[in-house]
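Just dropping this structure here.
Left out: one protein chain. Kept in place: all the others.
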Amino acid sequence: MNALDFIIANSPIFAVAIPLLGAFLTPIFGRINDKLRNIFAITIMIITTSIVFILAYDVITNGIRTYIFGAQDLTLPVVRILFEVDAMSSFMAIISVVLALVALIYSWAFMKENTGLDKYYTLLLLMTAGMLGMELTGDMFNFFVFLEITSISSAALVAFWINKGKSVEAGFKYIVISTIGALFVLFSVALFYGQYNALNMAIIAHSIQFSFLDKIALVLLIGALAMKAGIVPLHMWLPDAYSKAPSSITLILVGVTQASLYGLLRVCFTIYGKMITLSSISIGWILVLFGIVTILLGVIMAIAQSDLKRLIAFAAVGEIGYMILGIGTGLVTMSPDISAAGLTALKGGIFHIMNDALDVGLMFLVAGAIFYATRETSLDRLGGLARNMKYTTVFFIIGLLAVSGLPPMNGFASKLLIYESTYQLNPILAIIAILSSILLLAIFVKVLHSAFLGPALPRFNEVKEVPKSMLFAMAIIAGMIIIFGIFPDIVVNNIVEPAANALVDNAGYISKIMSLAGGA
Amino acid sequence: MIFNFPFIAVAALIIVGLYAVVFRKNLIKMIIGITIIESGVNLFLITLGYREGSIAPIYTSSPGGIMSLPVPQALTLTSIVIGVAVLALMLSLVIHIYRHYNTLDVRKIGGGEE
Partner (left out) sequence: MSGMSKIVKTITNVAIPFILIYGIYVIAHGHLTPGGGFQGGAVVASGLVMIMVAYGSVWTMEKIKEKNLSMLESLGAFCFILLAFLGLVFGSVFFNNYLVGSNSLFGTVPAAGSGLADISTAGIIPLMNFAVGLKVIAGLFAIVLVMAYAITKKEAKE
């Protein structure tokens, strides 16, 4: 077989192993030259991005792709580690790798005056490998290992500015909460192994009976993964970690949060898939309730903040509520059979995952640009920056329109799907969601006025525009926002709809492994 | 009933560890609490692999008989290694916090927003 078939057949493992290889080679390149190390890191990330895109194209056209470690075929009982990539996994992998690539380009200029950059780039590539591993794997214990890899490397990066005390404290809080959550995930994996003698997600989904121990495992898994995904009332670490980290790391932390959200969806829809239809009304309503509470809390707490990144972090918490609201509505309206209204809600929620990553990511990059230029983070001391930083102001206005869900940005497309479907469920929910969007618009217009407009402050007279690599990174995301806003159908029909179909189709997920194993 | 004793020990370890993380105010005691929770979960993993009257799962010069399951032992080993890495990271962060704030009391550090 030619080279392209070879790459496609091995692409699930290349997506995880190539960043890992790059992470281990980066200190050696760093001893030689700094610029060589940066170019090497960006090259590795571009190779990984192209492999993930090839994998996504192959999965969307040809169906689920599996990869077996260490052997050519598989026999029952399944004792090998499998990677199983369906359309939902490749969707999340695209988001993660694009965020990592943009963060790497942004870091070139943003982190230039810091020391210890060898470790920064190593940890960044390691975090990318961990995120992609979490999204592509088909094995529960493998998921736990990649979850720990991701949380350890992101905690070390959150505490990167060790000369300030608050960053280290935010990193400590993050690692304590992440470790307790991960230990509960390991406890649930042990419960599954003790009952069914299997660690593979498809085998567990095939042979699960909803016994008392399974209920305990479900509660522990949902609790731990919701804690990592920032759902209220388990969101305490999120504002601190997002606001005290360097801005390029905050961008990737958004990706880490969404990878944990993907883990939650995979557990609820695939492993408990057979049971979900029996009790889906209650689980769906629980998700809807948590979604509404998250939206309200995120938006209300964002009003009172005076620190720019903390305000954007609370807005990010609110956006996670929109995703959960859309997916919960889909779950409620989809039982007892798959109806079109439920699928629309599910598509809205899943599309919002991608849009939220781009919108909130752009806002964090703009906040980082302001910090780079003025060394200030508090809104009380900023003002009148639009005269000196024209491009940054334009990017901020684009991000503002996108986060509030105004046309022609992509936030409007996904939020419209969510509003339509929740209105059919219960009109009050839709009204709360629309009012929160309007409140977000008001908050960000206030930020725009106080940071960019207004009289020019004398101490900001020498502030220049940020370097070109940072502008280029922001332009990539802004371009994607505008394109997804003007042509949402291309994205929804080609990428989001296969993802939504793959998420509810757990029979196909299971049968692929069973057919590989040759029986049963 | 005697064979349930490891599971009771697992529950006791996890509860003691959670108590130490939630209710203690010294940073080092919180880290020790996390280590105790991790020991409890590792014990749970190994106990799942025990078969009654079995010997260790090693083939070299083994006396023969039922062997206990080796897969949970490999999972526990991975978990111990991850625990060591997390412990090293947490202790390094505590050294930096102590150098900056000069106290290890969790109520006195983090004077900030919310």
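Residue numbering begins at 1 within each chain, and the chains themselves are lettered A and B in the order written.
Following the convention adopted for this analysis, contacts are C-beta pairs under 8 Å (C-beta built on N, C-alpha and C of every residue); 3 or more make two chains touch, one makes a residue touch a chain.
Fair warning: this is a prediction, and the values are worked out from it, not measured in the lab.
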#### Entry: Contact with the hidden chain (one of A:20, A:409 or A:425)
A:20
### Query
For subunit A, which residues touch the unseen chain?
10, 13, 17, 20-21, 24-25, 27-28, 31, 67-72
### Task
Spell out, residue by residue, where the missing chain touches subunit B.
56, 58-64, 77, 80-81, 84, 88, 91-92, 95, 99
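Everything below uses one rule, namely that only the chains that are shown with their structure count from here on.
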### Query
Along subunit B, where are the residues that touch subunit A in the complex?
21, 27, 30, 34, 37-38, 41, 44-45, 48, 71-72, 75, 78-79, 82, 85-86, 89-90, 93-94, 96-97, 100-101, 109-110, 112-114
### Query
Where on subunit A does subunit B make contact in their complex?
79, 141, 145, 148, 152, 155-156, 159, 162, 165-166, 168-169, 171-172, 175-176, 179-180, 183, 186-187, 190, 193-194, 239, 301, 305, 307, 310
